[in-house]
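Below is one structure, written out as structure tokens; comments come after it.
For this depiction, one protein chain was excluded, whereas all remaining protein chains were kept in their positions.
And now, chain A:
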Amino acid sequence: MTDSLIKIEGLYKLFGRTPAKHMGLVKQGLSKDEILKKTGHTLGLKDINLDIKRSEIYVIMGLSGSGKSTLIRHFNRLIDPTEGKVVVEGQDIMTLNDAELREFRRKKMSMVFQRFGLLPHKTVVENVAFGLKVRGIGKEERQQKATQWLADVGLKGYEDQYPSQLSGGQQQRVGLARALCTDAEILLMDEAFSALDPLIRSEMQDQLIELQEKLHKTIIFITHDLDEALRIGDRIAILRDGELIQVGAPADILLHPADDYVEKFVRDVNRARALSVDTVMKPAKFRISAETVGEALKEMRTSKHEYAYNVTGDGYQGALALDQLEELDKSEYGELLTDEHYYDSDVNVEPDAVIEEVIPETLDQEYPIPVVDEEGKLQGELSRDTIAEVLSPQPEAGEGEETEKTG
């Protein structure tokens, strides 16, 4: 599923009285501070280009004030851009009139807010049904649907409570249920979990991931927390002072930060916990195809490999070390290769395992560990060196430390 669903092209947002007049300065590349000083206008977003694919969780990350909320509010036009396009399924939503925009918001996108944005005078189930009510759907039908979604987010039995009677985590579940209840394909989440305690937050993240496995929504998720971004994002876009600094998969961002700003985000992340094996493994190059000990020895000697992966017509068999085979007596050369010959017969490293989980196995072995997927196919190898390289601190991206910025 790689077709593009939302495209943002050349998006600029300048806050102030006469933004159009000062776009020249923005395009000349003046900084946010300079523009503010010269014109009294705040640069919200600068030349944003995004391409969001169907069914992905797209995380937008940045420090407070970097323009995340401004950006996400352009998706459903809670904020209109000063310049640029927002294209959803080929349609530029800037061309919608009021009625069309309402229709678009009712059917295509729904939104979850940082401080929940629930109606305090309505019960939980009425809050969840709000989107359907706005659409003019009858009471019975919308209550029934809302009750179902409440159960799906784990709030069965809370239907007739009021939001103020619920904990923060529960209130945000209501917010999530409200968003899901409209069956909108696109979900906008502006720091949806940031107001919650860490434990509740990670519970909510798990729940979101779990729901996404069933629902396959396209989710735009805003956060200022890199751990959260890495945990749930398929791709991450990093924003600074209204500019897009880097877009990439979580591992990309972790392993190749584009500049100091990203570097600083990344520095404190526990990579062993954040990266999965497939993001760092190397290709398993040394392959042989042998039935017996003798054949294996012969192949490895000619190719001069210390170790090799035996892949026969029946698929991947195991990993062999040259020195272990050479210890065997010549009389055994005719024997078929079995588990006792393979050095990886009691280890099992899968591509989606987190590095932290496989460190013991990897460090125990002199030779690289093969990475084998669920179907028993050889995907790559993981060596002690690779792990050491990934876990050791990265060299600074820029020259020396940037001076700390305040505010």
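In the analysis below, contacts are C-beta pairs under 8 Å (C-beta built on N, C-alpha and C of every residue); 3 or more make two chains touch, one makes a residue touch a chain; residues count from 1.
To be clear about the criterion, contacts and distances are computed from a predicted model.
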Protein name (UniProt record) of the chain left out of view, among "L-lactate dehydrogenase complex protein LldE", "Amino acid/amide ABC transporter membrane protein 2, HAAT family", "propane 2-monooxygenase" or "Glycine betaine/proline transport system permease protein": "Glycine betaine/proline transport system permease protein"
Candidate in contact with the missing chain, chosen from A:Gly16, A:Gly168, A:Gly294 or A:Pro351: A:Gly168
Among A:Ser66, A:Thr147 or A:Thr182, the residue in touch with the chain that has been omitted: A:Thr182
Omitted-chain contact residue, chosen from A:Lys13, A:Arg105, A:Lys217 or A:Arg271: A:Arg105
Touching residue (missing chain; options A:Met23, A:Met94, A:Ala151 or A:Ala195): A:Ala195
Interface residues of chain A (partner: the chain not displayed): 73, 76, 78, 101-106, 109-111, 113-121, 130-131, 133-135, 162-168, 171, 178, 182, 188, 195
